[in-house]
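Structure record follows, encoded as structure tokens.
The complex appears here without one of its protein chains, the remainder shown in place.
Take a look at chain A:
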Amino acid sequence: MSGEWIEVCAVDEIEEEDVIRFDHGERTFAVYRTDKGHFYASDGYCTHEKFHLSNGLVMGNVIECPKHNGRFDIPTGAAKRAPVCVDLRTYPVKVESDSVFIKID
């Protein structure tokens, strides 16, 4: 996947088992830290309807949308529970010098 690495925030700005919203240009992303301390990133809006996943609930490797409780697998973006049927697009993430970066095309 071509693209550039964009700095999102410091590592400690995302709590364990939580998600934050990251806006870049006209796009919005959700950046996750799981209970195991792994970082992931995806599109910021739920694929069912346009609601920010950053207001949702992270449970292990699952993010639940705050509006209709649809669920996605965070590492793969796979739709796990109706009303979401379309997978979420995910993005590569890396941690360097205590900062989180995502690769955006």
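Keep in mind that, in the parts below, contacts are C-beta pairs under 8 Å (C-beta built on N, C-alpha and C of every residue); 3 or more make two chains touch, one makes a residue touch a chain; residues count from 1.
Definition applied: contacts and distances are computed from a predicted model.
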(message) Out of "Succinate dehydrogenase subunit B", "NADPH-dependent FMN reductase", "Fatty acid desaturase" or "Betaine/proline/choline family ABC transporter ATP-binding protein", which one is the UniProt protein name for the chain not included here?
(response) "Fatty acid desaturase"
(request) Could you tell me which of A:Glu7, A:Asp35 or A:Glu49 touches the chain that is not displayed? (result) A:Glu49
(message) Need a quick check: the contact residues on chain A for the chain that isn't drawn.
(response) 18, 48-50, 55-57, 59, 64-69, 71, 81-83, 85
